[in-house]
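Of the protein chains in this complex, one is absent; all others appear in place.
Naming follows writing order (A, B and C), and every chain is counted from residue 1.
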Amino acid sequence: MTNTQVTLFQIDNYGPWTVTPEPRREADLQTLQSRLFADISQYVGARDGYVFFTRFDNMIAVTNGLDVTDHELLQESISNRYPVTVSIGVATGRTPIQALSDATTLVQDAGSAQDDGRREILDGRIVDDEFRAPDDVQIAHFDVVDATGEYTDELNAFDSFIEIEQGYAALMRYMRRAHDSLSFFVGGDNVIAVCPDLDRTAYEDAVDHVESAVEVELRVGVGRGETAHEAGMSAKHELEHCRADGRRLSLGWE
Amino acid sequence: MTNTQVTLFQIDNYGPWTVTPEPRREADLQTLQSRLFADISQYVGARDGYVFFTRFDNMIAVTNGLDVTDHELLQESISNRYPVTVSIGVATGRTPIQALSDATTLVQDAGSAQDDGRREILDGRIVDDEFRAPDDVQIAHFDVVDATGEYTDELNAFDSFIEIEQGYAALMRYMRRAHDSLSFFVGGDNVIAVCPDLDRTAYEDAVDHVESAVEVELRVGVGRGETAHEAGMSAKHELEHCRADGRRLSLGWE
Amino acid sequence: MTNTQVTLFQIDNYGPWTVTPEPRREADLQTLQSRLFADISQYVGARDGYVFFTRFDNMIAVTNGLDVTDHELLQESISNRYPVTVSIGVATGRTPIQALSDATTLVQDAGSAQDDGRREILDGRIVDDEFRAPDDVQIAHFDVVDATGEYTDELNAFDSFIEIEQGYAALMRYMRRAHDSLSFFVGGDNVIAVCPDLDRTAYEDAVDHVESAVEVELRVGVGRGETAHEAGMSAKHELEHCRADGRRLSLGWE
Partner (left out) sequence: MTNTQVTLFQIDNYGPWTVTPEPRREADLQTLQSRLFADISQYVGARDGYVFFTRFDNMIAVTNGLDVTDHELLQESISNRYPVTVSIGVATGRTPIQALSDATTLVQDAGSAQDDGRREILDGRIVDDEFRAPDDVQIAHFDVVDATGEYTDELNAFDSFIEIEQGYAALMRYMRRAHDSLSFFVGGDNVIAVCPDLDRTAYEDAVDHVESAVEVELRVGVGRGETAHEAGMSAKHELEHCRADGRRLSLGWE
């Protein structure tokens, strides 16, 4: 059974900072946001976790394998190198949405995202080493069937993007409501979902739902592991099988 | 009348590169994508343009103020510092979608995004200095009314994200179909749209549409300028007026 | 005749910042310093200038081609993305040392490097476009003859480094005292010097001096141009001639 450890990173007082004393250059905000995300991705990724850019001022990560000290060091390093600081909530749960919900509450209870007095909260609980198991994390890696042929090489780049975005919006809502999962667009035509224990049928239903709702054809590879990297790399390999032989679904443990 | 110069950046042969010889670590792909975007944002932004991460392997920019040599140097710099290269199409048009469409065609005509032989295309046309005007670019900066109070401090971080994503998906499609505009989520609860000459009514209709379609309340500041930075900074200031006094729309030229 | 435009970038109040409230992690300071330098290198380099990391809290650049507004934007962008700010002095002169000296004075006159009240000074003069000429900048690119064979593949990495460092220390002092030039180690076994109008003899004497003083054998390519990039790229090509045929000196204009 899954036991997902989820971390929420929230930049402290970001909204006000971006417009004080005057609105800051958009290109610089985009650069700061992206590079902060990239740094967190390197740090968390080196410990076999995954982080998703999400809203950039709020970033969600799967951090099985990182302990509290790991989070503390990351928080300190960010405060040494950026003009902003981050607050962090960590929680675990049988479903990703439960863990994420608890992680959010930890940060919210300490103060508003725009509370000038709230800085560098660090609170939560991790999955202790003794309780970790090979099926703690389940990752599904979706992409669009023949995106290059159907969209990228055919439509203008924004209409391609609309199609992929509509597919993502439909999938994210369905996976959350029907399956307590967290889904993230990760570039290209790829969406990575963090899931509880789901079976073949759940994924088939999700793919069917998106096709009916927005006419976007997805396929998916799914993997399990002790960490997001382990589960996610398995999922990538399963997706390669789909790409190779036309399957729409491939599970790493079957 | 607007005369938007749009650039499409497309990483050459990226899909295959990410899985050859084996799928690469996701955290590294995220880092590479984000830092490439950040570098392009700095380069384009320093010349008063705006670039949007879009799909990361395809990035759309408003580049009024950059000439062909500027694009060429950026392309060369990327090839010196990254393990991938980019192809570039530049075009201009009375509407952003027209310019983006032509820019896309220039790249597509040179070869597929996954054509191993297509590398570092650079093609297109810019707005010559003598033809530039103070209303070449129109930028609308949307955000969600009281996002912090309604979402960030209330819902879990993923449900907040779903709300904002649904709002974005609805807005992007409407603005493209009804108004030939290109809309991009830029973090937080913010969406920046690149528009042709639109009037008050067009923006009011867009805000109403999104509220009806997905129950997300937007407000918007709009600006004009010779460059994206000029138009966008004006839009940011107009949005500050909305934040201050409850208005749902403020135009920089009224 | 050369007319070098030199910019001094000095981080404001850096010493105190690094130890307040407590000494900060060294790895984070190294990261911040290097990335700030990298950003300045991209910005200045894209305008055909060169910047040298020097002491990291003080960085020296050759900025023929950048005007005051260019410096202002760079300063603003840094303040938007880093936890520190920089003060900037720009000056021009017949010799690089004269320009650098005047640039330094502009910053010093505004306040101490550790004066908590001094922030974001921007002062100085540039070479106006109408006065620019193809021989404004002279760059000499030195490297060590057969460094790989003599040092890198033979000695341990620190003893190789000592040899190169001793060679650099001797060259930098000689070029400054005898020839009013500024010399900078740029990695590997390479030193780039910013020079006034020097002839063949001056470079031969410098190479002889270093060989006598510390037994390090240098060779050098020299170029001229309107910008550091133009002069420096010419110097690189001349150095390639030296590498190819055993010459110890090659001038781009002979």
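Note that in this section a contact is a pair of C-beta atoms (placed from the backbone, for glycine too) under 8 Å apart; a residue touches a chain by one contact, two chains touch by 3 or more.
On a predicted model such as this, the values are computed, not experimentally measured, just so you know.
Interface residues of chain A with the unshown chain, by the touch rule above, are 39, 42-43, 45-46, 73-74, 77. Residue positions on chain B in contact with the hidden chain: 24-25, 28-29, 31-32, 35, 76-77, 79-83, in rising order. Residues 8, 10, 14-15, 19, 23, 25-31, 33-35, 37-38, 41-42, 44-46, 49-51, 53-58, 60, 97, 100-101, 103-105, 108, 112-114, 148, 152-162, 164-166, 168-169, 172-173, 176, 182, 186-189, 192, 229, 232-233, 236-237, 240 of chain C touch the missing chain (whole complex, contact as defined above).
Here, only the chains that are shown with their structure count from here on.
Inter-chain centre distance (chain B to chain C, centres taken as mean C-alpha positions): 37 Å.
With centres defined as mean CA coordinates, chain B is found 22 Å away from chain A.
Remark: chain A and chain C have CA centroids separated by 43 Å (rounded to whole angstrom).
Counting partners per residue, chain B has 42, 45-46 as the residues that reach two or more other chains.
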